[in-house]
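What you see is the complex with one protein chain gone and the rest in place.
A, B and C are the chain letters, set down in written order, and residue numbers restart from 1 in every chain.
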Amino acid sequence: MIQSVAFIGLGAMGYRMAAHLPQHFDTVMVWNRNFAKAEQHAAEYATHAVSLEAAAQADIIFSCLPTSADVEQLIQTLDIKKGAIWVDCTSGVPDSAKKLAQDLAEKDVTFLDAPVSGQTIGAENGTLTVMVGGDIKAFEKALPAMQAFGGLIKHVGESGAGFAVKAVNNMLMAVNLCAVAEGFTTLKAHGVDLTEALDCINASSGKSMVTETVLPQRILNRSFPLTFALPLLAKDSGIAVDLAREAKLSTPVLSIAQNMIQAASALSDKESDFSSAVKMYESWSKITLE
Amino acid sequence: MIQSVAFIGLGAMGYRMAAHLPQHFDTVMVWNRNFAKAEQHAAEYATHAVSLEAAAQADIIFSCLPTSADVEQLIQTLDIKKGAIWVDCTSGVPDSAKKLAQDLAEKDVTFLDAPVSGQTIGAENGTLTVMVGGDIKAFEKALPAMQAFGGLIKHVGESGAGFAVKAVNNMLMAVNLCAVAEGFTTLKAHGVDLTEALDCINASSGKSMVTETVLPQRILNRSFPLTFALPLLAKDSGIAVDLAREAKLSTPVLSIAQNMIQAASALSDKESDFSSAVKMYESWSKITLE
Amino acid sequence: MIQSVAFIGLGAMGYRMAAHLPQHFDTVMVWNRNFAKAEQHAAEYATHAVSLEAAAQADIIFSCLPTSADVEQLIQTLDIKKGAIWVDCTSGVPDSAKKLAQDLAEKDVTFLDAPVSGQTIGAENGTLTVMVGGDIKAFEKALPAMQAFGGLIKHVGESGAGFAVKAVNNMLMAVNLCAVAEGFTTLKAHGVDLTEALDCINASSGKSMVTETVLPQRILNRSFPLTFALPLLAKDSGIAVDLAREAKLSTPVLSIAQNMIQAASALSDKESDFSSAVKMYESWSKITLE
Partner (left out) sequence: MIQSVAFIGLGAMGYRMAAHLPQHFDTVMVWNRNFAKAEQHAAEYATHAVSLEAAAQADIIFSCLPTSADVEQLIQTLDIKKGAIWVDCTSGVPDSAKKLAQDLAEKDVTFLDAPVSGQTIGAENGTLTVMVGGDIKAFEKALPAMQAFGGLIKHVGESGAGFAVKAVNNMLMAVNLCAVAEGFTTLKAHGVDLTEALDCINASSGKSMVTETVLPQRILNRSFPLTFALPLLAKDSGIAVDLAREAKLSTPVLSIAQNMIQAASALSDKESDFSSAVKMYESWSKITLE
């Protein structure tokens, strides 16, 4: 029985994810580096803003930080409750998950890599997809806690598998982002009506999440709302190609898309939405996707 | 008012498309190089198997052939009825459409490029997507005839625009086919459960028509049913990158995917389904996507 | 016996190439769109500045223009001497050479595609490499005229073969330009001394014309002297990948390099030296190759 849960990292995702926990658990602790955020959360959702040390004594400890390096650094400093399950929702590095799982196992703590997808809207509605790697029994034990914010929750393999699936998912999205930018620029160069073309493609085999939502809702309307920063997509794409390299696989399409996202990220402001990667293509073609 | 329609080219798509016409028009003529096919169609759907010359006297003449070269060759030999509209449903080359439109205009015939997507099942159900380039008035006049087999029917621009949209659609699909092969091979190399991973991705931003239907229904079950041949996908992808080249655009992701599909096609039997492109990746990685 | 020669197109290359002809032939005619250039040449090298019509009456007519389209346009307007050999030193399109060879053959004129390499210094010294496609007898007949400015002169195949070799040569150079930019940026990012590294590579298997001359003489010293414009390299690379496409070949490395050169060209001033393609990479990495 889960008596207490903690949530570490109240960013755009974490803040919304942690908001669902009080409906399911009596004791919900929250912590954030900028502690005012934690206090605001406590005030808003009746959670408890506590010290990091206190959070580490929960039965289930969630973390949602920018990178695996942040998680590693934080865990190093902590004395975690024996028997606890650490559920890391960061979009992290599979090798880091393997290492943390091994290190924490020696201290009788189980580490699950459990990245989420579904963006802030999914976090708000509690319908996130959660892809989990690590010990299956710990997965089953932590499942009720993950259900607070998750819709589809899947155990996809051993430690690192969750991070791997997230990285490949985002890589596939990055591929589509590049391909759609390239393809629609080509169509516009040939005088095609992009709105009508998009309707056709969304009813055909070329459709993807990018054609269905990213292109019409972020790019063609020139809004580029910041919900997922381009450097983070560059990071995730990099994790995916590193996985391929590690396994000595040839992944030419993924590699090129990763290179393009990396270049677009280098050319952009850090606070650019991932969708603004198309602006690099626009600078090449002098064609605006609108 | 459309008095008569003709359908030239009764392949897997054309045969099914032409089958809907008798419900809407009194006179429906059909022709096929292998004429027994036309006679079979006439027997089955109460169409009229006629000579090519007779078909060319219809008000609306549909064609659905393997390539633009086939259409050009056929049209050269014909004396088409003045005032007729030729609706070419081939997945063709935009430049060929422009040329045919110009040539036929001199003979008072309008040429529309009107490729379709939706595969044989869409042809059977009369729910194909039709992307049409060419004269807008001819489009409106031919619309009732296209509605016989079309669901979504869009005028996307001037001559060639229909072919361009189809080529880019198929190119986007080809990109996803390569990226999914690369990404899922990578996941399997790292011990991830592919079925669970696929469920997660299909609920996330990496989803595409390829993850939703091609991967589960053709690849993971190792069925590779021939409904759209790999060399045709190579042809269509080639048309898309040629369009980019013509406009002097940089399309690195499209280019690489086209190169991979071309290589996979060269290594395959001509009668291989497009989905079997993954086998080239499997030969590299020694990993089977199942 | 060659009685008279003409040279059409006195650009940076043509001006220097034509300067060698008077040493070998009594009658040397020159023509240039900006005719003052022709008159200057006549004054400087004792050639004859003549009308285009007069030039077309020479036994051997050289042309050296920006593109095949320019050559086609010019030839269309001309009445060329029967039995003449037209030697086109433009870096042109193989298909155009085939067409011109066929068209001119009907008028009893032989067309040779004879692009040159060696830059302005080679033109000045009369040591250009000439790669010739077309009729072998015409090649042998025109050889003495080509020897005026050529060092290595090779018959490489039928019409178009000369242009094909030139395009592939320049494509290989473009590949090296990109690869060297990428590789040396990587080395600098890791704190390697570029000058020492270059010495090592130029004594090793990674060396190329780009490492031996372009990198030290144009890039590392930040001179980027305009001797061969980047848009022309983009054009030549495009011809090479078009040749691959035409033959349905997979050329992933050439395709990507062509895409990068195209992008770099789009981002640059038209009057940029080809070596300034590295600046696109520098804008991505914030690392200057110096």
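Quick note on the criterion: a residue touches a chain if its C-beta (ideal position, glycine included) is under 8 Å from a C-beta of that chain, and two chains touch if they have at least 3 such contacts.
Everything numeric in this text was worked out from a predicted model, so none of it was measured.
Peer 1: Among the chains present, which touch the one that was left out?
Peer 2: Contacts of the unshown chain, counting the full complex: A, B, C.
Peer 1: Taking the full complex into account, find the residue in C:Pro66, C:Gly126, C:Pro144 or C:Gly206 that is in contact with the omitted chain.
Peer 2: Touches the omitted chain: C:Gly206.
Peer 1: Where the complex has a chain not shown, which of C:Lys37, C:Lys141 or C:His155 is the residue touching it?
Peer 2: Result: among the candidates, C:His155 touches the missing chain.
Peer 1: I'm checking contacts with the chain that's been left out. Which of C:Ile2, C:Ala42, C:Leu143 or C:Ala179 qualifies?
Peer 2: Only one of C:Ile2, C:Ala42, C:Leu143 or C:Ala179 touches the chain omitted from view, namely C:Ala179.
Peer 1: Given that one chain is not shown, which residue among C:Ala38, C:Val93 or C:Ala244 touches it?
Peer 2: Once the missing chain is taken into account, the touching residue is C:Ala244.
Peer 1: Just the residue numbers, please: which parts of chain A touch the chain that's not shown?
Peer 2: These residues of chain A touch the chain that is not shown: 234, 238, 241-242, 245, 248-252, 255-256, 258-260, 262-263, 266.
Peer 1: Under the stated touch rule, tell me which residues of chain C contact the chain that is not displayed.
Peer 2: Output for chain C: 94, 117-119, 129, 131, 151-152, 154-158, 160-161, 164-165, 168-173, 175-176, 178-180, 182-187, 189-193, 196-197, 199-201, 203-211, 240, 243-244, 246-247, 249-254, 256-257, 259-260, 281, 284-285.
Peer 1: Footprint of the hidden chain on chain B, which residues?
Peer 2: 252, 256, 262-263, 266-267, 283-286
We adopt the following convention: only the chains that are shown with their structure count from here on.
Peer 1: Determine the set of chains touching chain A that also touch chain B.
Peer 2: C
Peer 1: Taking all residue numbers at the chain B to chain C contact, is the shared part over half or under half, that is, same or different?
Peer 2: same
Peer 1: Let me have the rounded angstrom distance from the C-alpha centre of chain A over to the C-alpha centre of chain B, please.
Peer 2: Each chain reduced to its C-alpha mean, chain A and chain B end up 37 Å apart.
Peer 1: On a C-alpha centroid basis, what's the spacing between chain A and chain C, in Å?
Peer 2: 51
Peer 1: If you average the Cα atoms of chain B and of chain C to get two centres, how far apart are those centres in Å?
Peer 2: The mean C-alpha positions of chain B and chain C differ by 41 Å.
Peer 1: Going by the contact rule already set, what residues in chain C reach two or more other chains?
Peer 2: Expected reply: 252, 256, 262-263, 266.
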